[in-house]
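The complex is shown incomplete by one protein chain, all other protein chains being positioned as in the whole.
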Amino acid sequence: MTPLQDVCIRRLAAPDKAAWQSLFRAYITFYQANVADDVIEETFQRLLSGQEGFHIGYVAVDADDSPVGLAHALFHRSTWSATWYCYLEDLFVRPDVRAKGIGRALIAEVMTEADRRGATRTHWTTQETNYRARGLYDQLAAKAPFVQYRHQHKVR
Amino acid sequence: MTPLQDVCIRRLAAPDKAAWQSLFRAYITFYQANVADDVIEETFQRLLSGQEGFHIGYVAVDADDSPVGLAHALFHRSTWSATWYCYLEDLFVRPDVRAKGIGRALIAEVMTEADRRGATRTHWTTQETNYRARGLYDQLAAKAPFVQYRHQHKVR
Amino acid sequence: MTPLQDVCIRRLAAPDKAAWQSLFRAYITFYQANVADDVIEETFQRLLSGQEGFHIGYVAVDADDSPVGLAHALFHRSTWSATWYCYLEDLFVRPDVRAKGIGRALIAEVMTEADRRGATRTHWTTQETNYRARGLYDQLAAKAPFVQYRHQHKVR
Partner (left out) sequence: MTPLQDVCIRRLAAPDKAAWQSLFRAYITFYQANVADDVIEETFQRLLSGQEGFHIGYVAVDADDSPVGLAHALFHRSTWSATWYCYLEDLFVRPDVRAKGIGRALIAEVMTEADRRGATRTHWTTQETNYRARGLYDQLAAKAPFVQYRHQHKVR
């Protein structure tokens, strides 16, 4: 792994909008999914809001302070914890800057924040066949012997 | 399946405390886990609080209005949704009243509330080997082709 | 579990043909698969042949010596064993006589034969969602942390 240099992790900020949109859309496309434009806009505003109940946005930025990766983490309650669980919902690194430790650095930043808030668990999911990501995740956390069920509600 | 009769689903209430504790502890034991007494107490108070950001508690009660099953659901934000995701964190039915549709009725109640709030997804996990539960879940939702990673933070 | 009585396990024999065909077809239908009539006929003849390289056929028979379950086991070479591996390819119990220990008894018979021949492993697969079967298998063997790949060759 080429050492991570000239890349740092910071909170998402208003001027990142165009670069963030590009990364988030590439991430959604990776999952062969669709998210409506107004939801993406709403998500960006929520990430900036810093309010409890909304995700925290992080970006990995290059030497020009330009975002090349993102992470979105939500602190939520659990019936098994007096404090918080931290849910890392999204993680993406631009394909041309992969294998440099940027994903690992983004997760580390999220886990540091989770520690700071006293969260008892950080959790995330990935596609069973996302082998590149799993190679990293296996080093950072335990694969849970759980399966996930999802019911998509019809949107009115 | 014996038809569900004399059982109904309602919101958890203060007088359910002893019965709820018994059910929640049996559920935790099923997972061969431990949750500290003060966390269980805190969780009960939060379930009653009805505040945004905390779980909603449901119980299945018998003809004597005594809880024989429970479900805990959290409405949380998602970066993929303008509204909510509904997370069914806990589901338990007392072993002696299983196979009567109580688990199914608890999930239906949670999904109805999710619909009412405009949530776009209801999700939950279960142990890979919890075959009894999975037989039911396969009928109600899709098993996601995702694996879950968990990092337990050291509690200070 | 109702104790297994009036049921015993024996080798498949020529007079079992009609009953065996009915069981094998029900098993194939369970897997929503198709096997051509001439292959089923060929398989029956091979099961009776007793020749090395072909499967051994077992049936569970009721008090009238009528087959209600089947098991087909193949002894094959492995590069990891000086002796044999035993592959339990098929196992089926008629739905109306399940939960009586017949599947368990069929597997036990196969494993006894494997021991007798000095086989170092008995292995089999089942559908990920065949929860009834897996509940039994989890008691008898270890689920391997392996995934299986299959390439179907075009039949000329």
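Order as written gives the chain letters A, B and C; numbering starts at 1 within each chain.
As a convention for this text, a residue touches a chain if its C-beta (ideal position, glycine included) is under 8 Å from a C-beta of that chain, and two chains touch if they have at least 3 such contacts.
Just so it is clear, the model here is predicted, and its values are computed rather than measured.
Student: Given the contact rule set out at the top, which of the displayed chains would the hidden chain touch in the full complex?
Tutor: Looking at the complete complex, the unshown chain comes into contact with A, C.
Student: Which candidate, C:L23, C:A105 or C:A119, sits in contact with the chain we can't see?
Tutor: Spelled out, the listed residue whose C-beta touches the missing chain is C:A119.
Student: Need a quick check: the contact residues on chain C for the chain that isn't drawn.
Tutor: These residues touch the chain not displayed: 24, 28, 33, 35-36, 38-39, 42-43, 46-47, 52-55, 72, 74, 76-82, 87, 89-90, 111, 114-115, 118-129, 134, 137, 140-153, 155-156.
Student: Taking the full complex into account, what residues of chain A touch the chain not shown?
Tutor: 129, 131-132, 134-135, 138
Note that only the chains that are shown with their structure count from here on.
Student: How is the touch graph of the chains shaped: line, ring, star, complete or other?
Tutor: If you draw each chain as a dot and join those that touch, you get an open line.
Student: Could you work out how far the Cα centre of chain A sits from that of chain C, in whole Å?
Tutor: 47
Student: With chain centres taken as the means of their Cα atoms, state the distance from chain B to chain C in Å.
Tutor: 39
Student: For chain C, jot down the residues that touch at least 2 other chains.
Tutor: none
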